[in-house]
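With one protein chain withheld, the remaining protein chains of the complex are depicted in position.
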Amino acid sequence: MIPESAKELVDELREQVAALHAELVRYGLVVWTAGNVSARVPGHDLFLIKPSGVSYDDLTPDAIVACDLDGELVDGELAPSSDTAAHAYVYRNMPEVGGVVHTHSTYACAWSARAEPIPCALTAMADEFGGPIPLGPFARIGDDSIGRGIVETLSGHRSRAVIMQNHGVFSIGPDAKAAVKAAVMCEDVARSTHIARQLGPLTPIPQDDIDALFDRYQNVYGQTGAK
Amino acid sequence: MIPESAKELVDELREQVAALHAELVRYGLVVWTAGNVSARVPGHDLFLIKPSGVSYDDLTPDAIVACDLDGELVDGELAPSSDTAAHAYVYRNMPEVGGVVHTHSTYACAWSARAEPIPCALTAMADEFGGPIPLGPFARIGDDSIGRGIVETLSGHRSRAVIMQNHGVFSIGPDAKAAVKAAVMCEDVARSTHIARQLGPLTPIPQDDIDALFDRYQNVYGQTGAK
Amino acid sequence: MIPESAKELVDELREQVAALHAELVRYGLVVWTAGNVSARVPGHDLFLIKPSGVSYDDLTPDAIVACDLDGELVDGELAPSSDTAAHAYVYRNMPEVGGVVHTHSTYACAWSARAEPIPCALTAMADEFGGPIPLGPFARIGDDSIGRGIVETLSGHRSRAVIMQNHGVFSIGPDAKAAVKAAVMCEDVARSTHIARQLGPLTPIPQDDIDALFDRYQNVYGQTGAK
Partner (left out) sequence: MIPESAKELVDELREQVAALHAELVRYGLVVWTAGNVSARVPGHDLFLIKPSGVSYDDLTPDAIVACDLDGELVDGELAPSSDTAAHAYVYRNMPEVGGVVHTHSTYACAWSARAEPIPCALTAMADEFGGPIPLGPFARIGDDSIGRGIVETLSGHRSRAVIMQNHGVFSIGPDAKAAVKAAVMCEDVARSTHIARQLGPLTPIPQDDIDALFDRYQNVYGQTGAK
């Protein structure tokens, strides 16, 4: 049961989570039903997530389900995503995380199928990820292995995205929208960097430039602090 | 003639088959008129299929034609797909199959033009196909060669998709929607795996992990058996 | 001036030519204004073609211009496509041609920038083109060189498409729709064949199979001669 005090917030977040799935579709990060967005309900031990195996066309706010931080269904008609345990593990262990996204986006998957992190040769990647996007371990679905792999890889790391070996992307953020942005940017730089390397070695960006770009982007970009 | 007892079912399936062709378009698996979906009419020796050479824009339910299991036209104004004999052969020889899809999707065709099966280096592929997607023989259109190649390759195989050498994809399923899903996922993993291998060797997934992933996905994923 | 006897036909063809440009956009064969469709006016020394430098969004039937077979503007407010001379040359020298299409579609351009014909390793290519898609000469715009290159390459050739070196695709057909289909299929097989060859040599299709596929497709496919 959703506590009375959370109901209004949950309704708002259901709208937001449903709408954010459409961004995964728009940016070509998912096919069929293979990708999901979740959002923590701030101030409650709850998060909202996509139901399992449901088409993005059918993903109305009502279809979004609520789970507790053990990944157990708390509210909703449908079974939660088969990736729910991984999302739950992240929320339990990374209190700063408000949103989690999982995709099998093409170019990120390609790096993961060779077990290679994505090197940083583009300023957009330095901005958003502060360096390479790290590789997480191979982990079988069904217990906490995937969640643990995500948390161990991303804790204390600048990058908000991890490519899990032979699997796909998990991204995080202070809220679900930021996690979706990280998933979108991850695929974008995975693609550009892959294509760059097809015809020869990458020209690296010096580390102090990467550091300066990351620092600036985290603090200056966008409308936060707008004059 | 459609038997009276099948008419209602046939009308429903015509709607479904017409709508599923739009999924082939949405996922970029077909250009012009080159790809088709068919659905068995359960309990009758009939299946429904795309007419030949008709644009996907013009594919109303009324345009979908009905054939018997020899591939002969039973109901409809238009000539059936030139791939009808292959679909019919599958329905005659694989009673568990309720839907068949054929596409020339780009990356699957690329593997087929080198006569290579698609190796399994992604968990999504282990989930859906239980291992590599097999290569079927080169077969000329015009007799039962294509149908026989599909049936011989897929009978007893975990994979619901086969890439026919120098040709394209045939996928099957318990119903037409499942066959369309297999066609969509086939192209998705064909693409990611191709791109992965462009920059170096794939990191394989151990066989017992593939087995466990396939078993779980067939039994747990989606809303079947939802709590 | 359009002769009185041709006016109704020209009006119909203007609608068709405008609509066919939208197919170039739909299949991603053109960007900005770089690609054009023309249609012969049967029984008259006239053809209809895109005006130069006009956006596909603004391509109403009224915007389509009429030229004589020397490429001179006969009817229309706008200057004809800068490729008009090449279209005109084809109509003057290939009386069986009723439609011509020109694009800079990506994968076909890639083969042309290496001056390589596109080899035939897919049955869809054998069906439509009867073998490899030939390479035409490098030719500078401004005189009859491009038209002559197209005609010399395609006369007596099975293929309805030619890739002009360092330039792009010209395709022909008995009418404009068939020429658009050839342009669409040319890019589709250029792409699949390119991707196939990225990871190793192509598996060739035996010549007698190519011959049989081409013969069958020209005579059996589609609704012509439908039972």
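Order of writing sets the chain letters: A, B and C. Residues in each chain are counted from 1.
In the analysis below, contacts are C-beta pairs under 8 Å (C-beta built on N, C-alpha and C of every residue); 3 or more make two chains touch, one makes a residue touch a chain.
Only a predicted model underlies this, so the values are computations on that prediction, with no experimental measurement involved.
Across the entire complex, contacts from the unshown chain go to A, C.
Touching the chain that is not shown, out of A:P95, A:G156 or A:G222: A:G222 (per the contact rule at the top). Among the residues C:L73, C:M94, C:A178 or C:A212, only C:L73 touches the chain that is left out of the figure.
When the omitted chain is restored, the residue from A:V30, A:A121, A:L135 or A:I172 that touches it is A:A121. Touching residues on chain C toward the chain that is not drawn are 31-34, 51-54, 73, 78-79, 82, 104, 106-107, 109-116, 138, 140-142, 165-168, 194, 197-198. Contact between chain A and the absent chain runs through residues 27, 121-124, 181, 184-185, 188, 191-193, 195-203, 205, 209, 212-213, 216, 220-223, 225-227.
FYI, only the chains that are shown with their structure count from here on.
If you sketch which chains touch which, the chains link end to end in a single open path, with no loop closing it. Centre-to-centre spacing of chain A and chain C amounts to 44 Å, using the average Cα coordinate of each chain. For chain A, the set of residues that touch two or more other chains is empty.
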